[in-house]
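Only one protein chain is missing; all other protein chains are in place.
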Amino acid sequence: MIEPLLEIKNLSVSLKKRDNISVAVDDLSLNLYPGEILGLVGESGAGKSMTGSAILGLIESPLYISAGTISLQGRSIIEAPENIRGSQISMIFQDPLVSLNPLKTIGEQLIKTIKTHFNISKAEALDRSKKLLSDVGIDPERIEAYPHTFSGGMRQRVVIALALAPEPSVIIADEPTTALDVSVQAQILNLLKQLCTERGTSIILITHDMGVISETTDRVAVLYSGRLVEIGKTSDVLQRPQHPYTAGLVASTPNIDPSSFDKKLFQIPGAMPDIDDVPDGCAFHPRCEHARDKCQKHRPPLFDARVSCWLSEKPGGTL
Amino acid sequence: MSFVTVNQLTRLFDLSEPWIVRTITGQKKRILTAVDCVNFQIEKGETYALVGESGSGKSTIAKMVAGLLMPTSGSVIIDNKNFNDANLEKASMNALRRKTQMVFQSPYASLNPRWKIRNIINEPIKAFGLIKDENDQHKRVIELLEQVGLSERDIKKYPHEFSGGQRQRISIARALASEPEIIICDEPTSALDVSVQAQVLNLLKDLQKNFSLTYLFISHDLAVISTMANNIGVLKEGVLVEQATPNDLFHKPQHDYTKMLLAAAPTLQNN
Partner (left out) sequence: MERFFCSDFFYHFRHAPVAIVSFVTIILIILAAIFANFIAPTNPFDPASLNLMNGFTPPLEANEFTGERFLLGTDDQGRDLFSTILYGLRISLFVGLMAVLLAMVMGVLLGLIAGFLGGWIDSVIMRFADIQMTFPSILVAMLIYGVARGILPPEVRYEMSIVVLIISIGLSEWVPFARTVRGSTLVEKEKEYVTAAKMIGLTRQQIMLRHILPNVLSPVLVIATITFALAIIAEATLSFLGVGVPSTKPSLGTLIRIGQDFLFSGEWWILLFPAVTLLALALSINLFGDWLRDILNPKLK
């Protein structure tokens, strides 16, 4: 039984407003294992970015962690996230334009990052930087260049190199390819996969794009209204979804299929509820065609370590 | 005669530094060919999709078809009229504007945040003089909202009270208000979540059937295009490199760039 690298147990992130408290992430538990790419998928407002921020300790007032624990290699990291953020857990964000300091060359930024975490000479740091650049597919001779001289895709590679510099065990990538062209996106996703296999770094890939999940991740967790609704091996979850929401998401994702022209896309009726308006019981029940009485009153637990739905209550429950 | 004919459409942008700077530093003029001799036709009631990455020129073509930007050379002819025609009388120009509307990518920037929904949708009706009586205008606004799946309760609200998908519906209602014949959809669902995207695309399909609308559909997403288009044009750096029906394009792509796009697109591998 492999020990999980990162363990999130019953995590809740709440938002304190004037006269009430809303919950952005609600009792979320999941594990990240060494050497895997875990996808966190959900629509806007589902809480996936919030979860990523919580792991990195980037939650700021009026948001706060109201319950639960996050541990890296057995040690809790909620109290002092600055110790591990940037060194054992690093991050990649969506917009490479604002992730890089426009006033410093990429070499300077890489060397500074390396020297912050390792006690080595500047010459050695320079060597490591060049190697990192070639690992991510950038010509090491461009180490003296400024970020604005790179294209969007190349900048994102630089950001990945910076994320790799401290030799972290986990990288959290929040929509890393959403702002990039399709062809560049494919390259970046391949790069992430390659780095995971070669270095054994685990990656949490946060996205709303089911296609990206399908092509890049080993396992996937589906979030809805701040709750985990389904988690499992990517091929399993996408091809045999057990939660009606996952099934709906998969069905409404258009595929390159010319025969679909005359047909309408499957659509899930309604919309994900506002953070203040989450219904009692299962958050998805107002939109679910299989909803029963029980679904309206009680929130389903995670069955089988796979799905959070009353329909799966019987052992081996399927749709 | 096709409803829309785009003929040798070309657009150049002069990105050179000012004359004085060039004289001192000796730099040459820099001209960007954003759109290079593009030809295509759209039949009435059909959807033509333009697919390409950033810098392909698809937005520039959309603006020229919409009459917002004049071509450097070549022409866009809609129902036998041309925005660029110096001889076009005001009435015909007005009619052309009324027939050509647009739905935009950003649900947040496409509605004036300080205007109520009722006024946003009523504006084209007033501008084109389609309905004079205020009560009738009011009824028409409600009718339009209901056509896109919203309701009478929404007319007094402001855009920020709606979600992204709902705002796109309001944009569509505004486009329909002028009783258009062609709607240019510029990445209308790229900023939306998957389930909302499905709702909006289905809505567009329904409206096309009900009102015999012609669409010019711009997107970077091949999967979305495959479900919407009768004909597809692939743009690379201003040049239309391939044009085919979806069946031909996806099953028998000819150009290397098309093949590359198809290979790179992340797809849900379904059994």
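As written, the chains take the letters A and B, and residue 1 is the first residue of each chain.
We take it that contacts are C-beta pairs under 8 Å (C-beta built on N, C-alpha and C of every residue); 3 or more make two chains touch, one makes a residue touch a chain.
Note that this is a predicted model, so its numbers are computed, not measured.
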*Please work out which displayed chains the absent chain touches and list them by label.*
B
*Taking the full complex into account, find the residue in B:11, B:174 or B:205 that is in contact with the omitted chain.*
B:174
*Based on the whole complex, identify which of B:102, B:141, B:155 or B:240 touches the chain you can't see.*
B:102
*Extract the touching residues of chain B with respect to the undisplayed chain.*
66-68, 93-94, 97-98, 100-102, 104-106, 109-115, 123-124, 127-128, 171, 174, 178
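We take it that only the chains that are shown with their structure count from here on.
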*Which bits of chain B are touching chain A when the two form their complex?*
53-54, 163-165, 193-199, 201-202, 205, 220-224, 226-230, 245-247, 249-251, 260-271
_chain A residues touching chain B - in the complex, by the definition given at the top_ = 43-44, 181-183, 185-186, 189, 208-212, 214-216, 235, 238-239, 248-250, 252-258, 260-261, 263-268, 271
